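In what follows, a single structure is set out as structure tokens and then discussed.
Here the complex is missing one protein chain, while the rest keep their positions.
Right, subunit A next:
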Amino acid sequence: MQADRETLRKIAHLARLEFNPDSEKEMLDSVNEILTWVEKLNEIDTTHVEPLTHMSEEVNVMREDIAKPPLPHDRALLNAPKKDADYFRVPKVIE
């Protein structure tokens, strides 16, 4: 499988990543190099192998439904690039 420029741009858009158009060729080559490397795995027949979703055997790590004190309001907003007394402020989403 080889990615084309279209796919590269789409992936970049979905990840909200920007790159210099001059480096597009270099990016594409890198991505394809990775793809080729991972493709090596296709050599193994996995027909009857269940997908391995987790590296640990552990299951059902759960908590009881008990509410605990929240983060103090000022601490919650502390790292926000932009805020007011109540809210996080972000660039306008809908016009």
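Criterion: a residue touches a chain if its C-beta (ideal position, glycine included) is under 8 Å from a C-beta of that chain, and two chains touch if they have at least 3 such contacts; residues count from 1.
Convention: contacts and distances are computed from a predicted model.
You can't see one chain of this complex, but its UniProt record names it "Aspartyl/glutamyl-tRNA(Asn/Gln) amidotransferase subunit B", from the set "Lactate utilization protein A", "Nitrite reductase (NADH) small subunit", "Serine/threonine protein phosphatase" or "Aspartyl/glutamyl-tRNA(Asn/Gln) amidotransferase subunit B". Take subunit A: the residues that touch the chain left off the picture are 10, 14, 16, 51, 53-56, 58-68, 70-71, 73, 76-77, 82, 84, 86-94.
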